[in-house]
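Complex shown without one protein chain; remaining protein chains in place.
After this line comes chain A, so read on.
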Amino acid sequence: MLMYNVNRTKNGLRFEFSSNYVYVDKTVESCINFVRERSLDISEFDLSIALHEVLSNAVRHGNKEDPTKNVLCNLFWEKDMLQIEVRDEGQGLSSGDAMKRKSGVLEPHGMGMSIIEGLDFECQYVCEKNIVLLKKKVKVHSN
């Protein structure tokens, strides 16, 4: 059975959901609403794209689209830092497998992580624990 849970935490939102792309869209929408509520000064486009990439990767490459496996996403804002931790239930990647696109090669895959870095998110992998952590310095809107 498909499952989707979202909970408010002290400084953010915590999601757990079955591997289904509709839930990726739903999670991105909730995260955008959170940064709006908090008046955080971050491009909604950049955040939407980064979330789509990292959550879709967890569903596709981590959980191999297996609906019995879940994705956990924890988004929180603390000390002017927006952090997004995404964990899947897949086999994990060795550090050498982190997917990146070779520059200049026009191939229809492997762009996700290049995009996240291009949008100036700091990206860390904890491969053996299936965790991707994105960070970006974000302040509250001045007006």
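Please note the rule applied: contacts are C-beta pairs under 8 Å (C-beta built on N, C-alpha and C of every residue); 3 or more make two chains touch, one makes a residue touch a chain; residues count from 1.
Just so it is clear, contacts and distances are computed from a predicted model.
**Student:** What is the protein name, per UniProt, of the chain that does not appear here: "Carrier domain-containing protein", "FecR family protein", "Anti-sigma factor antagonist" or "Nickel-dependent hydrogenase large subunit"?
**Tutor:** Checked against "Carrier domain-containing protein", "FecR family protein", "Anti-sigma factor antagonist" or "Nickel-dependent hydrogenase large subunit": the hidden chain maps to "Anti-sigma factor antagonist".
**Student:** Identify the residue among A:22, A:126 or A:140 that touches the chain left out of the display.
**Tutor:** Reading the full complex, the residue touching the unseen chain is A:22.
**Student:** Using the touch rule from the top, list residues of chain A that touch the missing partner.
**Tutor:** Per the touch rule, chain A residues meeting the hidden chain are 21-22, 24-25, 43, 45-46, 48-49, 52-53, 56, 59-60, 101, 103-104, 106-109, 111-112, 114-115, 118-119.
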